[in-house]
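Got a structure here, written out as structure tokens. Questions coming.
Every protein chain but one is kept in place in this view of the complex.
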Amino acid sequence: MLALNNYLIISAILFSIGTIGVLVRRNAIVIFMCVEMMLNAVNLTFIAFSKYLGNIDGQIFVFFVMTVAAAEAAVGLALMIAFFKNRESIDVEDINVMKW
Amino acid sequence: MFEYVWLIPLFPLIGVVINGLFGKSIKNEKIIGGIGSLMVFGSFLVACSILFRLLSLPSEERLYELNVFTWIQSGTFKADIGFLIDPLSALMIMVVTGVGFLIHLYSIGYMHGEEGFYRYFTYLNLFTFSMLLLVLGNNLLLMFVGWEGVGLCSYLLIGYYFHKKSAGDAGKKAFVMNRVGDFGFLLGVFTLFWFLGQNYNIWTINFVELSKASHLLPVGGIVTIITLCFFLGATGKSAQIPLYTWLPDAMEGPTPVSALIHAATMVTAGVYMIGRMNFIFIKAPETMLVIACIGAATAIFAATIGTAQNDIKRVLAYSTVSQLGFMFLAMGVGAFAAGVFHLMTHAFFKACLFLGSGSVIHSMHHALHHAHSHDDPQDMRHMGGLKSKMPITFITFLVSTIAIAGIPGFSGFFSKDEILWQAFANPYHGSLNYVLWGIGAVAAGFTAFYMFRLVFMTFFGECRITPKAKDHLHESPFVITLPLMVLGFLAVVGGYVGIPKVIGEVFGGIPNLFEHYLEPVFRISEEFAKEHVQVTAHHSAALEWGLMGTSVLIAVVGISIAYALYIVSPSIPAKFTAAFPGLHRAVYNKWYIDELYDLLFVNPCKALGRFLWKGFDVVIVDGIVNGVAKVTMGFSGVLRHVQSGFVHNYALTMALGMVVIVGFYLFR
Partner (left out) sequence: MNQMPALLSIITFLPLLGAILLLFVNKNSHAVARGIALGVSLIVFLVSIPLITGFQNNAEFQFVELVPWITAGPFQMNYHVGIDGISLWLVILTTFIMPIAILSTWTAVEEKVKEYMICLLLLEVGMIGAFIALDLFLFYIFWEVMLIPMYFIIGIWGGKNKLYAAMKFFIYTMVGSLLMLVALIALYFKAGGGDFNLLKFYQLSLDPGTQTWMFLAFALAFAIKVPMFPLHTWLPDAHTEAPTAGSVILAAVLLKMGTYGFVRFAMPLFPLATAQFTPLIATLSVIGIIYAALVAMVQEDVKKLVAYSSVAHLGFVMLGVFAINQQGIAGGMLQMLNHGVSTGALFLIVGFIYERRHTRLITDFGGLSKQMPVFATIFMIVTLSSIGLPGTNGFVGEFLVLIGSFESSIRWYSVIATSGVILSAVYMLWMFQRVMFGELSNPKNQVLKDLNAREVAIMLPLLVLIFFMGVYPRPFIDKMTPSIENLVQHVKTKQAAANQPVAQSVPAQAVQAAPVPLPQAATPAEVK
């Protein structure tokens, strides 16, 4: 059995990759996938702690997060499509009208 | 009878309501004028009966108060609507309603065909009402109501021809100058009320109660301040230095108005007020001195200006200012009865003079109108030789002129001479008496000069009007000449009620009825003077005769000079003005006092107002307010650039923020 540390390290690496992805990538879909990756990194942490502490709450929370992530995917992708229809692009650099 | 005193002011008020509300639809001048005049006549009848009732009482019982209702009551302060009848107010209501009625009557003829005839009579009735309140009020505040009320009517009537800018300006000037005086009046009321209340717990403004409490007042000190404040009020209303400049301008109003308001009644309110409160003034020797000096100075100052004016009404206006100066001189030397006496005789002869000048102007205007001439009908340089054209006007005018000049046998002589004698012989002002007398006598000489100059220029000599217009000159209608005759008659005989003692003794001990009649009003002052003032010298009857002779002589000299200059050799005045152009210009322009006031007060006030508005309000206060707004906006203007619109930036900021927060908790 792997120690708790291993899980946490993995999830931290995943989370960091997600974060960097969100910050540096321009494609909205890729950013979106990175966000999903961050969420799943958190999920992994939840489950690891749940197992480690013997508390079921963490696993319940994971379900919540997954539900929200699914809803987010639906709304997010719809937004992408709407935006793509307008601009012929899903580059976030082009989404800059919301300023000042 | 006394309990009907409220009828006296009520009648004119009814006239105001009727003419004010319905006058426009009545339209008929006879009805409007009739209502206006009849109302005043009604008051006159009531005033007569009150006077007779008063005379039938023994002199110490000649005092009656009627409180109608309480007007203002708050804390210690209480003011009634109430009337006071005593010899002084009875005399005043007789003058106001009597002369007032005659002038109302005269106005029907004079104002015939004027636009806004009903408006005129409404104002005139309103004036009578206010003036009656002023003289009948039994407390300072009600007097002040009348005091302001007459000022208002004066404003309205001066500005009667409101389409003329000069008329509007003159009205405003009169009102504002009066307000300056009112400022003093109000301060006087406050100080008196507060002083008596604070120190003696007598919270009152009622005249009778004040006179009873007057023995508590100290001599000088605060009383000097109180009386000076009141006197400031008097200078405004009665056109004394320094607030006299409005009165000559007030001649923009219709002539009967000048006669009623600016000669016979309103302008004498200041004299009346001092007479009413003589028991306070007598306790302020410094104020008395100031009053006497200002009175004398005004008398001579206005008389000099009167000598150079060409407008017939302006001459009379300066004459009024000068005569009011005489009255104040009398008040200032403690000769209250003499001052009031002169007030009365002046009301007769000056009203007659103004109405006479009105008759002349009326006729001139008519004639010039027919001749399509645009000459000024009030300019004496266009007149001359009117005596044959207008005999009644001429005779009444001449009689009144003789009266004002102080020729023995006419009313003005008795009153003016009494004042001069008192100025000389009063016990208050020491050696300054001689100066006061001297100035008064010279002013009397000037008076005789400019009044006869006026008569000579107007009625004598060649007629200088165009021949075409000359044929249209004619005597005024009866409704105008009747008041002239009545007033002319009074100008002659009005003085015989107050024959000076020295003259009376010669004719078998005729008493000075007038002085005796007013004695109860001034008793407190008399007693105070007897106790506190040292009579330094006793003056002999011979001296009085001598001074009387001197003043008559001065008057005769004045008349002779006028005769020499304007009848014998009319070219001299022109040569004189040519020889001293500067002097003439200064006198003609009224010593530039108006310009001085503009320079000292009017313009700085406007400039200050403009500065405060554009400088302080807009720049400083609004500058700060708008500045705060601008700073806020500027700051946010910088800060908003953080909102770049790039999702990356937001995400990065968020991530960094998280790192900082987590870092803070980890490493603190």
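Letters A and B mark the chains as written, and numbering starts fresh at 1 in each.
Here, a residue touches a chain if its C-beta (ideal position, glycine included) is under 8 Å from a C-beta of that chain, and two chains touch if they have at least 3 such contacts.
As the structure is a prediction and not an experimental result, all values here were calculated from the model.
Peer 1: If I'm reading the header right, one chain is hidden. Which shown chains does it touch across the whole complex?
Peer 2: B
Peer 1: Going by the contact rule already stated, which one of B:S56, B:T70, B:T550 or B:S569 would touch the omitted chain in the full complex?
Peer 2: Here the residue in touch with the unshown chain is B:T70.
Peer 1: In the full complex, which of B:L141, B:L210, B:A250 or B:M383 touches the chain missing from this view?
Peer 2: Answering carefully, the residue with contact to the hidden chain is B:L141.
Peer 1: Quickly run down the residues of chain B that touch the omitted chain.
Peer 2: 24, 69-77, 141, 144-145, 148-149, 152, 155, 159, 162-165, 167-169, 171-172, 175-176, 179-180, 182-183, 186-187, 189-191, 193-194, 197-198, 605-606, 608-610, 612-613, 616-617, 621-622, 625, 629
Operating definition for what follows: only the chains that are shown with their structure count from here on.
Peer 1: If you average the CA atoms of chain A and of chain B, how far apart do the two points sit, in angstrom?
Peer 2: 96
Peer 1: Name, in rising order, each residue of chain B that touches chain A in their complex.
Peer 2: 640-641, 643-648, 651-652, 655
Peer 1: Can you name the residues of chain A that touch chain B in the complex?
Peer 2: It comes out as residues 19, 22-23, 26, 31, 92-93, 95-100.
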